[in-house]
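Removed: one protein chain of the complex. Kept in place: all other protein chains.
When the chains are written out, they are named A and B in that same order, and each has its own residue count from 1.
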Amino acid sequence: MGRALAVIIWILTLGSVSLFFVKQWWFPTAITSHAAALDRQFLITIIVVGISFTAAQVGLGYMVWKYRERPANDRAVYTHGSNRLEVIWTIVTAIIFIGLAVMGQSVWASLHFNKAPAGSFQVEVVAQQFQWNFHYAGKDGVFGRTDPSLIDDSALNFIGLDETDPNAKDDETHSVIAIPVGRPVELILRSKDVIHNFWVPQLRFKQDLVPGMAIRVHFTANQTGKYELACAELCGQLHFKMKSYMLVLPEAEHQALMSLPQEQFQSRMTELLAKYPLPTY
Amino acid sequence: MSVETHEAVHRHEPPTSFIRKYIFSLDHKVIGIQYILLALVAVIVGMAMSVLMRMNLSWPGTNWPILATLFPGGAPGGVINPEFYLSLVTMHGTIMVFFVLTTAPQGGFGNYFLPIQIGAEDMAFPVLNMLSFWVTLVGFIVILSAIFFSGSASTIGPIGGWTGYAPLSALGQIAGPGQGMGMNLWIISIAIFCVGSLLGALNFITTLLNMRTRGMSLMRMPLTCWAWFTTAVLALLSFPVLLGGGILLLLDRLAGTSFFIPGGLYVSGILSGTNPSFPVHTGGSPILWQHLFWFFGHPEVYIAILPGMGATSHILSTFARKPVFGYRAMVFAIFAIGLLGFFVWGHHMFISGMSPYSAMTFSILTLSIGVPSAVKTFNWLGTLWGARIRFTTPMLFAIGFVSLFVAGGITGLVLGQTSLDLPMHDTYFVLAHFHLVMGVASIFGMFAATYFWFPKMFGRMMSESLGKIHFWITFVGVYCIFVPMHVMGLVGMPRRYAQFTEYTFLTRLHPLVVFVSVVAIITVLTQFLFYFNLIWSIFKGKKAGANPWDATTLEWTTASPPPHDNFAGVLPVVYRGPYEFAVPGAPNDFVMQTEPETETERVGGNGHNGHRH
Partner (left out) sequence: MATTVTGTKPLTKTGFGGGSKSRGPNGNGSPKRNGHRDAFFDSRSAVNRYRIGMWVAMASILMLFTALSSAYIVRAASANDWQPLRMPRVLLLSTALIIFSSVTLEFARRKLKSGEQSAHKRLLVLTALLGLGFLGSQLFAWRGLARQGIYISSNPHSSFFYLLTATHGMHLLGGLAGLGFLMSRSRLSTDDELAAAKRQAQTDAVSLYWHFMDFLWIYLFLLLFLWRQQ
């Protein structure tokens, strides 16, 4: 029985670890420097985790293999433990675990502690149940005033943009986010109703969109293309369908898109969506 | 002897009527069994829900005619609709966390064995104990009613998940189907459950502090008692916070207050304040709910698993025929886990928009919890080192607990880091992590406890062969279910999605999704072996003596099942630590706690004191 258990534990360990070696089932390719740094931290962590996991399971298997019950009158070792061992393994694990936590902070800091650089491209993200709305400032780079009481679904004014505000004249809204490659992007995240979450796997970060708050995050994409955008915070019935795309465009193409008037903007966006394929996984 | 005659006078007579004896019983043993029965019923409901969820995820859009009959609202035409799926998610989580993982380990086994293991006749406040069970049962009935009185024909209950994040949970029916009356009942059920748990915790703490028998010093208590005690302290201090949060949430929903609902919301085409179904709100903080919820929610994880840890230590030592390695370190580790558990709730909120500086503190404290957890694992391995292991069913499950605790706990090193949580948050990686460690490991602890203590509770052994089949399939099954979920999370699969068909990046995971579902269904079906074994063994099991496992602690000094007052009027006296196995020179390889010390022991000072290293 002991041997069978040991073997099963070892097989399960091997199987578990080997799942993490399947390339196809790994992170999708990162498209920001932040994401690349995070991938490195993840790799270090998962190696530590894998080694600790394997060591513990192999050790457990070894114990049950080796210390099966023997014929009568052969008793177990009589010991109540060892203070020295307790101290050693407490200190060693404390160093490894807390060390990992400290190492992970620098990636966190790069996302959250620096303000978006001047000249960042700003997009206001307004989420609502089962739909993304992206508010672009247009040519003047200034967002028009918005007010929830001006929301008019029938007029497709989902974000309550005040059309009388001069700054709103050139503003565009769309359900797809288009950003330039190689230029810092700052998102201003808002929600109209419940909590949503902005999740593009290639960006390696999530951020809640909390009603009543405007949360800012910034990143710089280094790879053009079309990426899927999902909601990652349970927001209701059709949460699983709250899907959109993130287009990362060459600077010139993006500039041209942003200076188009509203009607052409919409059709150009449709063209661009068709032009860029999804990454192959 | 005068002492003996004195005892006879004080012997407690059991009640004779059926109702006083089995229904409104004041006997902690009956109440313990009532709690276990509640958990056994609740877990079937929870498992059935998980099977439905897996069916929906793996074979989306399939027509299951039987579901159309059973749930005409949730699966019209036999196809599970998204709101039904989400209400299954919510109910599965709530029922499993509250009515299984909190009731069975603590209310069930704790109630039954804590008084016996410390040598008490009953709990300190038997009436309170009875009330705590009945209050909990009412909570369970209310949560089930949330399924049926959801106030909408198309769903079976609230859809906000067991975390009930505001404002989705606070807005009422306009936020989605099931968020009306169903959500109210959900909150009320949780509030009732909180009260029941608080009564229980109060009783556990007082009993342990006040009713230990002569010689049962704190450091001679079995580790199970330490675990139940710490769990009770956690429950005592964390449930009131959930209760407070629940009251605020209910007021937001019913009294029009704005604790969690900010101003200017526009939900389902209605602007706040422009329609009677959506009164005006201003200035509430959705994140406040998360703080209150997780201040409870994180200790709750330890409420679920600490009793399993205690049972595992206890059972490992018994069948390793060897004292627990590092008893003192184990006690400190339990305490450290319990204490740190109160200061890490923020790690559930790295993506919530709270201060990034506090996130860093939470992260470091979180990984610090890994240290006492690792210490426990090392000590379990230390207990097995040099052992003479008897591979009984409870021992297999206890070893399985160690394996699963490591497998589930170690990914906390990933999730506890601020940066690495960002891609992993709310994906299947998290799902895998907490199911393994809080769900499956805890349940393995309870399986081990059931197989171990069943002979004491019913005077008969459970079938070992059925038990072993149950172990092998379940052990392999849970690994095959939950380990693949880690890689799903790595790819980015979000949890609480009714279907994965919408996203291209998820399609390559489909084979894994189906594999997990198939294994899950097999594993769930295997659990009926356990139920069969339980029922069969109550009537047909091999008769068990007072101490069938050659164990050392006080519950094995009394009859199986124990008499009404546990020790037939004579409270035991304790002379030594709880895990005196393989004592050199002793006639047996186990020395019970009640064995008076011999002359040689006192002179030699060897091993008479279980906690001395």
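One rule holds for everything that comes next: a contact is a pair of C-beta atoms (placed from the backbone, for glycine too) under 8 Å apart; a residue touches a chain by one contact, two chains touch by 3 or more.
Given the structure is predicted, the values throughout are model-derived calculations rather than measurements.
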- Note on the structure: Among displayed chains, the one left out touches B
- Contact with the hidden chain, among B:Pro76, B:Gly244, B:Pro356 or B:Pro561, goes to B:Gly244
- Which listed residue (B:Trp186, B:Trp228, B:Phe295 or B:Tyr579) would be found touching the missing chain in the intact complex? B:Phe295
- Which residue of B:Ser258, B:Ser442 or B:Thr523 touches the chain not shown here: B:Ser258
- Note on the structure: Note that subunit B touches the chain not displayed via residues 1-4, 6-7, 10, 124-125, 198, 201-203, 205-207, 209-218, 220, 236-241, 243-245, 247-248, 251, 255-259, 262-263, 279, 282-285, 288, 291-292, 295, 545-547, 550, 556-559, 567, 570-576, 587-588, 592, 594-597, 601-602, 608-609
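Here is the rule we go by: only the chains that are shown with their structure count from here on.
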- Message: Based only on mean CA positions, could you tell me how far subunit A sits from subunit B in angstrom?
- Response: 30
- Residues of subunit A touching subunit B in their complex? 1-2, 5, 8-9, 12, 15-16, 19-20, 22, 24-28, 38, 41-42, 45-46, 48-49, 52-53, 56-57, 59-60, 63-64, 67-70, 74-83, 85-86, 89-90, 93-94, 97-98, 100-102, 104-109, 111-113, 128-129, 148-149, 151, 153, 160, 192-195, 197, 199, 201, 204-208, 210-213, 215, 228, 230-241, 243, 278-279, 281
- Message: Touching residues of subunit B toward subunit A in the complex: what are they?
- Response: 82-83, 86, 159-161, 165, 167-168, 171, 175-177, 262-269, 271-272, 283-287, 320-329, 351-353, 356, 359-360, 363-364, 366-368, 370-371, 374-375, 377-379, 381-382, 384-391, 396, 399, 402-403, 406-407, 410-411, 413-414, 416-420, 422-423, 425-427, 472, 475-476, 479, 483-484, 486-488, 490-492, 494, 496-500, 502-505, 508-509, 512, 581-584, 589, 607, 610-613
